[in-house]
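Here's the structure we're looking at; comments come further down.
Excluded from the complex is one protein chain; the other protein chains are retained at their positions.
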Amino acid sequence: MATIIKSYEPTFWDKLYLPALMRGLIVTFRHFFRRNVTIQYPDQKHIPPEGYRGLHRLNKFPEGRIKCVACEMCSAACPADCIHIIPGPSPWDGGKERYPVRFDIDLLRCIFCGFCEMACPEEAIELTEIYDFSDYTRDDLVIDKEGLLEVYDLTKDQNYYTKNNLSKASSVDTPIDT
Amino acid sequence: MSLSLLFYCVGGIAIGSAIFVVLNRNAVYSAISLVLCFFSLAVIYLLLEAYVIAVLEIFIYAGAIMVLFLFVIMLLNLGREDALPNLNYLQRATSLLLVLLFFVGIFLLMIGDQGLFPQPTEQFVAGGIYPLGEALFSKYLLPFEVASLLLLVALIGTVYLAKRKV
Partner (left out) sequence: MDLLGFTIIVVKVLVVFAATMLGVLVMIYAERRVSAFMQDRVGPNRVGFKGVLQPIADGIKFLMKEDLVPERVDKPIFILAPAILLIPALMTFAVIPFGSSINLFGREIALQVADVNVGILYVLALTSISVYGIVLAGWSSNNKYSLLGGLRSSAQLISYELAMGLAVVSIILLAGSLRLNDIITDQQGSFLSWNIFRQPLAFLIFLIAVYAETNRLPFDLSEAEQELVGGYHTEYSSMKFAMFFMAEYANMITAAALTVTLFFGGWDVPLLDEGSLGLFGALLSVLSFILKVAFFLFLFIWVRWTFPRFRYDQLMRLGWKVMLPLALFNIFLTGGYLTIKALG
């Protein structure tokens, strides 16, 4: 069955364009009074949704021991090849005999895909919601083991941006610097 | 007194810029100095208290016609270098002769009609645009209509030329 397609025939009012112009003006005028969606960034911070993939962290056991066993699954899974681990014998007793002597992530190479998180058998590496960690030099953007553990301390309560909104906002310093 | 000083200044600028129009080989510079010449003419009209003519001089000549000139110069990119052709001696002699003829004609006209330096007539000073309109539609009705007819012919001719290309 054939369908009849009506082609658009502009009426006299359409050809005059003025009603359309008025409608356009009314649309922008309504927006004039609408709530602004801007987040005043350094003062207010955007709170990322659940599952946001930002800066990495290395998890710790409650007693302070690092969860990572330096199996290098994460660095094998990493498509950007940005995780560098030097393993060593663990100084602690019991269970796991390996631990990372060095654990460096090159944040400039990282694409924040989250594969390391999925590859990790010990749930040691995780991506956090921290997104504002820019810095001035390339060297400062290579985060080491101490830095990653410190990120864990900052984010273990899952409320980095909500809790610390005011105190953290004023300091531009990122956790990497420390 | 200070007005006559102003007149000599502006007159000097007018003549100087007019000479610059002819002597300059850069078409854009010529056009600009012609605009300057129009402006100084407008000031001279103002000194004669002919406000309407002064404003119309700027409005029509400087504002519309010279903009078109500039438009064409820029469109054809005559602006830079010497895009103007060199004339041979015969052409130069002819043009000189024509210019002389033109000046003699104007001079004769000026002496014959009202003397070399006519005074502004009363009605043109006081009335603004009214006497101009009246003169155009009574005393000079025929030349006015002929001029408008000429413009109409030019308009139709342009439309015809433009249409044929498409």
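Note that the chains take the letters A and B in the order they are written out, and that residue 1 is the start of every chain.
Convention: a residue touches a chain if its C-beta (ideal position, glycine included) is under 8 Å from a C-beta of that chain, and two chains touch if they have at least 3 such contacts.
Nothing here was measured: the structure is a model prediction, and the numbers come from that model.
Colleague: Of the residues in subunit B, which ones touch the absent chain?
Modeller: Residues of subunit B in contact with the hidden chain: 28, 32, 35, 51-52, 55-56, 58-59, 62-64, 67-68, 70-71, 74-75, 79, 128-129.
Colleague: Identify the residues of subunit A touching the omitted chain, counting contacts across the whole complex.
Modeller: Interface residues of subunit A facing the absent chain: 21, 24-25, 27-29, 31-38, 40.
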